[in-house]
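Submitted below is the structure of interest, expressed as structure tokens.
Removed from the display is one protein chain of the complex; every other protein chain stays in position.
Chain nomenclature is as follows: A and B, assigned in order of appearance, with residue numbering initiated at 1 for each chain independently.
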Amino acid sequence: MLLLVEQVLNGLQFGLLLFLLAAGLTLVFGIMDLVNLAHGSFYMMGAYFAATFVAWTGSFVLGAVLALGATLVLGIVLEFVALRHLYGRDHLDHVLATFGLILFFNEAVRLIWGPAGLALPLPSWLTVPVQIFPGIYYPAYRLAIITVALAVALLLYLGVMRTRIGMLIRAGASNREMIGALGINIKLLYTLVFGLGAALAGLAGLMQAPILTVQIGMGENILILAFVVIVIGGIGSIRGAFLAAIFVGLIDTLGRAFLPDLLRQVLSGAAASTAAPALSSMMIYLLMAIVLVLRPEGLFPAGNR
Amino acid sequence: MKTTLNVPSAAAALVVAGLVLLPLYSQLTGNIFVLTLFTRIVILALAAASLNLIMGYGGMMSFGHAAYLGIGGYAVGILAQEGFGSGFLQFPVALAASALFALVIGALSLRTRGVYFIMITLAFAQMAYYVASGLARYGGDDGLTIYNRSDFAGLINLSDRVQFYYLCLACLLGVVLLIWRIVNSRFGLVVQGLRSNEQRMQAIGFPAKRYKLVCFVIAGTLCGLAGALLANNTDFVSPAVMYWTRSGDLMVMVILGGMGSLFGPVIGAVVYLVLEELLSQVTEYWALIMGPLLLLIVLFGRGGIMGLLGRFSRG
Partner (left out) sequence: MAEPLLCVKDLVRRFGGITATDRVSLDVAQGELHAIIGPNGAGKTTLISQLTGHLAPDSGSISLAGRDITHLPAWRRSALGLARSFQVTSLLLDFTAADNVALAAQAHDGHSFRFLGDARKERGLRDQALAALQRVGLAERAHVLVSRLSHGEQRELELAVALATRPQLLLLDEPMAGLGVTESARMVTLLRELRKEVTIVLVEHDMEAVFALADRISVLVYGRVIASGAPSEIRQNEEVKRAYLGDQHVVVRHA
């Protein structure tokens, strides 16, 4: 029971982080029609910046804030220097160009920080277990992640639903003319949106950093899951991304935690040990396959696309 | 077809001639490294050619093509591990497994289009990567060593470098020839038409998904062949061969050479891999250069190398 609650919360936490990544991707894709494979690189940079700044300043919170700012700046600079030239081009061009960026980032990180990963230790006040239910304790840090991520999700929701810019986001890329007609500086808007996307990815990365090791290529592994979330959640829908992300996070975490034991009930010991890890990793993709068969537009697609 | 004498055809002919004569050069200069390098290049050129079929001619941007390299490779590796060393069993199984995977993945992925198709093929290939990593019996993350190359009962000895090279080259040229025939056939015209204007093709009576799926399966099967050859070349297969950046490499080779041109993938593979080799000798951080280079190619190099050469011949 204890284990179940813990794993559910872990799944929720993972799902929320996936949402932060997926939201950034959806925003950039929805407004600028840009496919950014290097989105995972911002996740990685957020983590590396955090590890570095926390070590420099000695303060976890300060280091995290600096890392967030650095990732935001990085995103803006990248958009300004390189990516804005890709707007309006074929998606394949986007894929190729941003693929090149991934290679570049991974190498640059290797050059600057070395091939071995980094560790980001938590300050003591975040490692204490917090009692959430009588007799049930959960690490404070993971609770913090859930809180922060939910807050950001709420802010995003309000921003998208209640502001003029949010309306534009919901209206989609097809309304570029309308954006111009409303007197908004498109170039600036695009740059800021891209920066926001990068910051969201960086936030996810720096929050996850203390839990997993900070290493080269960490962005790519989770980026693919973010793609899966977007496909399952539905095209162009932030709400869909949220629900799908939670769903995916829960399934992945619970699957990895309980599937091996479940399998051991049914299969022999040796077969279960072989099959379990493979099956656990496959679960998300199986889920995506099922969604594709039954509802190719996703579970909660936005109406206008 | 390309029986007209122009710069691109001349370039293609030159490259093919070079590839055919390479072992001679290797024997004469005693440079064995160049032979092993080009064996790998020829195999990956085959993989790139199969990707070009769906990408260049079919308009299906698959970011998961490296999965077939792994499937073909693991077919050989697993059978070898279990005591089935005959190439006459391993290769057909590699092809069949690749075809089956392509059929299932294709049927699912073709329910989407555009960037979602790209994402989904990517996701499924990563799934294959993770599954292979989980196969503890067959090496898991560390990979599987193949102690004996595929045995073709004396017909051809794969352990002989020169014979193996010519086998790979023959497969490459055979596949290119096959693709040439396919592209100009009824089937090929339909597939190209679907790339050009799917709505129009549906309106005149073609069930689009069916044709795209068959094309997808053919491409996957051909890449499975490359996978089986690759496993033999390295005497090793691991999940890393299916990692999604390898799919990216294949895409780059196709685009670099010129999408939708017959010899484009071959030229693209040669240029990309030779460049990678040269750069990595210059600096350990060659990807730092490769990355932005890709960006520049995308921004300025429309139509790849073959396209560039074509512009020279048109004057």
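A few comments on the model shown:
Definition applied: contacts are C-beta pairs under 8 Å (C-beta built on N, C-alpha and C of every residue); 3 or more make two chains touch, one makes a residue touch a chain.
This structure is a prediction, so every number in the text was calculated from the model and none was measured.
Contacts of the undisplayed chain with visible chains (whole complex): B. Touch with the chain omitted from the figure is made, among B:R137, B:R181 or B:R311, by B:R181.
Taking the whole complex into account, subunit B touches the unshown chain at residues 181-182, 184-190, 192-193, 196-197, 199-208, 211, 214.
Definition applied: only the chains that are shown with their structure count from here on.
Taken in their complex, subunit B has these residues touching subunit A: 61, 63, 108-109, 111-112, 114-116, 118-120, 122-124, 126-127, 130-131, 133-137, 244-245, 248, 251-252, 255, 285-288, 290-295, 297-299. Against subunit B, in their complex, subunit A makes its touches with residues 29, 35, 82, 85-86, 91-93, 95-97, 99-108, 110-111, 220, 224, 227-228, 230-231, 235, 273-282, 285, 288-289, 292-293, 296.
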